[in-house]
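Of the protein chains in this complex, all but one are displayed in their positions.
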Amino acid sequence: MPEFKKPHALTDAPLHYCPGCTHGIIHRLVAEVIDEMGIEGQTVGVAPVGCSVMAYDYFACDMIEAAHGRAPAVATGVKRANPDTFVFTYQGDGDLAAIGTAEIVHAATRGENITVIFVNNTTYGMTGGQMAPTTLPGQVTQTTPYGRNTNVEGFPIRVCEMLSTLSGVALAERVTVVDPANIRKAKAAIRKGFEFQKNKQGFSIIEVLSTCPTNWGKSPVDAIDWLKENMMPYYPLGVYKEGAIR
Amino acid sequence: MMTETILAGFGGQGILFAGKMLAYFGLMDNKEVSWLPSYGPEMRGGTANCSVCISDDAVGSPLVTEPDVLIVMNGPSYDKFINDVKPGGIAIIDSTLIETKCTRDDIKCFYVPSTQMAEEQGLKGMANIILIGKLIKETGIASDEVIRKALEKIIPPAKAQLIDKNLKAISLGMEV
Partner (left out) sequence: MERKLMKGNEALAEAAIRAGCKCFFGYPITPQTEISAYMSKRMPKVGGVFLQAESEVSAINMVYGCASSGIRCMTSSSSPGVSLKSEGVSYIAGADLPCVIINVMRGGPGLGGIQPSQADYWQATKALGHGDFQLLVYAPSSVQEMADTVTKAFDLADKYRMPALILADGLLGQMMEPVAFEDVDISFGDGSDKEWAARGHNNERKHNISNSLYLKPDELEDRIVERFKRYDVIKANHTEAECYKTDDAELIITAYGSVARIAKAAVDAARAKGIKVGLFRPITLWPFPEKELKAACANAENVLCVEMSMGQMIEDVKLALECKKNVEFFGRTGGIVPKPSEILAKIVEMTQKGAE
């Protein structure tokens, strides 16, 4: 019987994430894929600014800490310097879809041969729960205390849908980690992304719908229910684009 | 010994190219040289000028403000630069395009209808080189050998037929 243990691609550093946060699960999935593909020694990860800023301490592969939003550009520099390296970025919604919009769009349209793990929890978690580009209409955050008013703050960005229009994208898939079945699907999607990269077939992004119990003001279980009821209708799960560009 | 030249005219007259040719004469003669273009936001049209220094010693300021030699191919540039020419210096003027005659008596002016000559001789667009020919005649700045070596450097092998055209333009200028 297989023993349940930490993947080799995660270090022994204790994670700092809040109780009920799904970052831990997503980290694990990425690490399991790295282990299963046997590529830890050839992988360079790029951490963002946001809750997962210290991902560089948690992943056991070589890591780079990027400035806010710049991870896709940093990853591009790594990949172009050494095209045989596996390169992934791990980014949140504020990092990727607000301050780093230019970087993600252009890395995608160049077909940059990297894998992006995009964690969407509709909020800026680290700074205390401000409105993110993915905050839902009507959603209360620290900077939308009356709920996101689309007349004032505009509308959320659907990243997978947007990027799937670009020719450089080999994989754009939205998954979630709310239950074991979905966690298995999420892992399969991440694996697919790394396989595309291995075969030099283009840019891959896996968007993971995630919870933020602390800033949503909910228990972990309630947060998962809220995600299912509110986020999944607005951000439907599924494959938005799949197919080698080269 | 240092010769400072300003070449000026409209964009498209080959002002910068003529300056480059001049700089290559210096280079092929083992002199120190500099070529400095004025540059603007527009890719085409507008005025163009460049400074070329050819010197036995290291070139100090590459920006020429009081030229020994002025080669000028349009009215606005003539008005702008003619009074800057050093006393004792020379001005070579495309008289097809510039009707004004210089009243300064402390410089030597040569009026060459180079644009018209180029048209008549089937050398359209090479009025600039005809003026370079005149410069060579008046200053002896380049020997035949240097001229050929410089042309071989600045004209890519794929366009080698242009070497003879340039030589023809230069000799036309020298005959004026």
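Chains: A and B, in written order; residue numbering restarts at 1 for each.
Quick note on the criterion: contacts are C-beta pairs under 8 Å (C-beta built on N, C-alpha and C of every residue); 3 or more make two chains touch, one makes a residue touch a chain.
Just so you know, these numbers come straight off a predicted model, no measurement behind them.
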Touching the absent chain when the full complex is considered, from A:26, A:60, A:117 or A:208: A:60
Of A:78, A:119, A:132 or A:172, the one touching the omitted chain in the full complex: A:78
Please output the residues of subunit A touching the missing chain, sorted low to high. 11, 40-44, 46, 53-54, 56-57, 59-67, 70, 73-82, 85-86, 102-103, 105-106
Please give every residue of subunit B in contact with the chain that is not shown. 20, 23-24, 27, 32-37, 39-41, 59-63, 65-66, 153
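Everything below uses one rule, namely that only the chains that are shown with their structure count from here on.
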For subunit A and subunit B, let me know how many angstrom lie between their CA-based centres, rounded off. 62
